[in-house]
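To start, the structure itself, in structure tokens.
FYI, not all chains are in this one, though none of them got moved.
In this document, chain identifiers A and B correspond to the written order of the chains, with residue numbering beginning at 1 in each.
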């Protein structure tokens, strides 16, 4: 499938969706996008900038929610214009979808909302590529029905994204079988390497995270076989306004991407022997 | 707390929220409400009629979604007028809340939407009692933050409801510890005995269910200690338009309620020895 001008799929080099969890300021967005563009260009990795303007499902209302839609879209437009990269943001039930669609290149739906039929179909009706996150409460094959709903409204640019599955309380687990399993939908499969290490609700009024496992899971997902990697990154995660415990430090991103690129090349050269057994 | 004219809480007799999953027709709603009123009056169980007019998160768009809001609210009003019981329905992100609030006595929020801050607060702002379902992806104590958000807008009539927790793929499990744990919020705790036996996505394009475990889990929850029981029931579950595999047959409801009533009396007479250890 074509995505923002590059080919994506299980037989194409992996692409990266990355950026700070939330648009904390214009400066942060521009700087991060610029550094990410420079790094991914050097490594030959197609890149989409991701950032949110409103965190609608924070654990607590005392947490930072973002700069709001007007300021958020203005900054995303600026990132496109000044840095020259495609941008992605996530939308919610009360988002003015057409307004967001007029700015961004890719829309993303949150895991919690994956079963809301009207919402998923309304987002897909905007005509942009959509990255649909699998619910933490869903099996990989449950995405078949979600993809069917998305396609029903005529959108063929659907990506599906795994960000972990509920495992006991306040813990997620990433099932690498699920990545292969979701490839059966025909949609590009994306692995979200930073939300997968979240510990939802694990710190009372905020969520915890195990940042050290981000590169481990990202490598494993690439080797399992994916079309893309999603990764939130920040120049100073310890002081980030959202998801600090699970974002990856921007200044340590290069060695992670370098090994992912090398692994992706190897695994896609060899092909996926399991395809013959999966029907 | 006062709810629809009766006292509810861990030191009060349990109340019942029951009805068919979806309003299939006026006749079904009226008949079921009538029979449930007769039965619960005889057994001395406070009763609230539940039915949905729109199933917004069906597995597949080929499934029946309901009669729509106008017809749905008309029928719920008729149930109130003719049968004389309070009514509850569930609302969603795109529900006209004030319109629904002008008819029903209790509003209910779906498990999948428990983390949507705006939505939960908007529902709670209507000034009616609200039954908030715990997400299948949440720990019991994660409801502390949800209750805090609900109370923030001034609503003190909050109930919280357990309808099962993700356990592997396509399976839910009911943690009886969680019912005791959620009592710490001070909110009446309700156990949903029919969605707890659902097998979400377990039959491909629809969800399965293990109806035979409904009375087992309902008895266990009553003995663990709850303020209320939620139970979907239908005169002919095999031909129901939604959730058939997990609804309980209306004509077999009496023995279930009778034992629940007797167990509830016993457990509440004895008191809850764990309270002293839970701080």
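Here is the rule we go by: a contact is a pair of C-beta atoms (placed from the backbone, for glycine too) under 8 Å apart; a residue touches a chain by one contact, two chains touch by 3 or more.
These figures come from a predicted structure and were not determined experimentally.
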Copy count of the single sequence across the entire complex, 2 present: 4
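Criterion: only the chains that are shown with their structure count from here on.
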Distance from the mean Cα position of chain B to that of chain A, given in whole angstrom: 34
Residues of chain A touching chain B in the complex: 56-61, 92-94, 112-113, 115-119, 121, 135-139, 141-142, 144-145, 148-149, 152, 165-166, 169-170, 200-201, 204-205
